[in-house]
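In what follows, a single structure is set out as structure tokens and then discussed.
Here the complex is missing one protein chain, while the rest keep their positions.
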Amino acid sequence: MVGASDCPPPIAERAYAVGRAVAAAGAVLICGGLGGVMQAAARGARDAGGLTVGIVPGPRHQDANPFVDITIVTDLGHARNAIVVRSSHAMIALPGEYGTLSEVALGLKMGIPVVGLGAWTHLEGVIPAAAPEEAVAHALERAKRIYATPR
Amino acid sequence: MVGASDCPPPIAERAYAVGRAVAAAGAVLICGGLGGVMQAAARGARDAGGLTVGIVPGPRHQDANPFVDITIVTDLGHARNAIVVRSSHAMIALPGEYGTLSEVALGLKMGIPVVGLGAWTHLEGVIPAAAPEEAVAHALERAKRIYATPR
Amino acid sequence: MVGASDCPPPIAERAYAVGRAVAAAGAVLICGGLGGVMQAAARGARDAGGLTVGIVPGPRHQDANPFVDITIVTDLGHARNAIVVRSSHAMIALPGEYGTLSEVALGLKMGIPVVGLGAWTHLEGVIPAAAPEEAVAHALERAKRIYATPR
Partner (left out) sequence: MVGASDCPPPIAERAYAVGRAVAAAGAVLICGGLGGVMQAAARGARDAGGLTVGIVPGPRHQDANPFVDITIVTDLGHARNAIVVRSSHAMIALPGEYGTLSEVALGLKMGIPVVGLGAWTHLEGVIPAAAPEEAVAHALERAKRIYATPR
């Protein structure tokens, strides 16, 4: 789950719904651990009884939002984006700015399935979704398909 | 929990006991996710019903040992050591070689409590422990003390 | 200087011209150290008597192309992109794919001047240039302006 660290209420609501759906499906929510879309999604996942991981860019556990269960403290600045992406079996991208774009681009580069929920669908390879539940369904299906393939 | 990726049975047994005690205390076990001490500790934690996090140096989820619940895929090589250390509230160090030494040194440098279980106690600042349960008790107490301090 | 690690001859020629112009201006060329645009630019800079730095993603000095003078060996995978960007006073971006896009996005996010040479100009904040010399002139001027500002 990637998106803006500062976002308007309608986007936060969608992020919250994504978090709920991820948890409802029994999956772990991984995000960048900060505010905005990250916080809303973590709150949604926790409200639905799920487990949340926040991979924060700074040097402190306290940098994570209060809905993160497991904080990975990287102190890597923007280089932590690559770890958020690499640690995900599939990504759901909400609207964001250039930080989010760098994550979407890395996901596409690394061959990780990227679902765009109302955003980023102009980029080749992004799987479009119109609603949070649909985004989560796409993400989980792609993730499973990849992991079912013999390596 | 840090230590060698390849270790003799008596060390693995101690690591297993550390993992069990961490989980019994309700704490999350964070390790480097590979074999040896890391795998034994993760197995111990899982056997005791705990949650395990493995922060692996390579680019694949499959690099983690089978007892890791949450895999953080860094693709950072040895630079991932800094994240293992930074993400821990306290460290328990078992015998290891230079990779482990680099983690112990970083922990001391960053001000993270480091408990040495039969190892590293010649380094100033390492808290000595003779048995796994004692090591875990020391680690949790130091972690609590730090987090109880107003920031 | 960022761009594709595999590129057609006309793009390589432009990258070569960028390298020459960077060196002619007395600036240091920083790139990702691999092939394609990175190699062409490094060759151009060296041919014009300049100094070249390659920040490679892998673990070996030999990963750098033969026109790199100073190899920074990161072993960070794609996370090295953030260092290429952060170490630059200004960036010149040639056509590329998602790896390059992640670098352009990070540059814009970090507030580093990004000049797009026949590419990326649809992204808000990218400074357009039509020719290599023009791109280098824009990049150096922006870099100077930033460094002339009292901090």
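We call the chains A, B and C, going by the order they appear; numbering starts again at 1 in every chain.
The definition used in the following text is that contacts are C-beta pairs under 8 Å (C-beta built on N, C-alpha and C of every residue); 3 or more make two chains touch, one makes a residue touch a chain.
No experiment lies behind these values; they were computed from the predicted model shown.
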item: Residue among B:83, B:117 or B:135 that touches the chain left out of view; value: B:83
item: Option touching the unshown chain, where B:101, B:131 or B:146 are the choices; value: B:101
item: Touching residue (missing chain; options A:43, A:78 or A:109); value: A:78
item: Sole residue of C:38, C:83 or C:135 that reaches the chain not shown, by the stated touch rule; value: C:83
item: Option from C:48, C:72 or C:137 whose C-beta touches the chain left out; value: C:72
item: Hidden partner chain, residues of subunit A it touches; value: 59, 74-79
item: Touching residues on subunit B - with respect to the absent chain; value: 76-83, 86, 97-99, 101-103, 105-106, 108-110, 125
item: Subunit C residues that touch the omitted chain in the full complex; value: 28, 51, 53, 55, 59, 61-62, 70-76, 82-83, 86-87, 89, 151
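In this text, only the chains that are shown with their structure count from here on.
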item: Per-chain Cα centre nearest the global Cα centre, belonging to chain; value: A
item: Geometric centre distance via CA averages, subunit C-subunit B, whole Å; value: 40
item: Inter-chain centre distance, subunit A versus subunit B - centres from mean C-alpha coordinates, in Å; value: 27
item: Multi-partner residues of subunit A (at least 2 other chains); value: 76, 82-83, 86
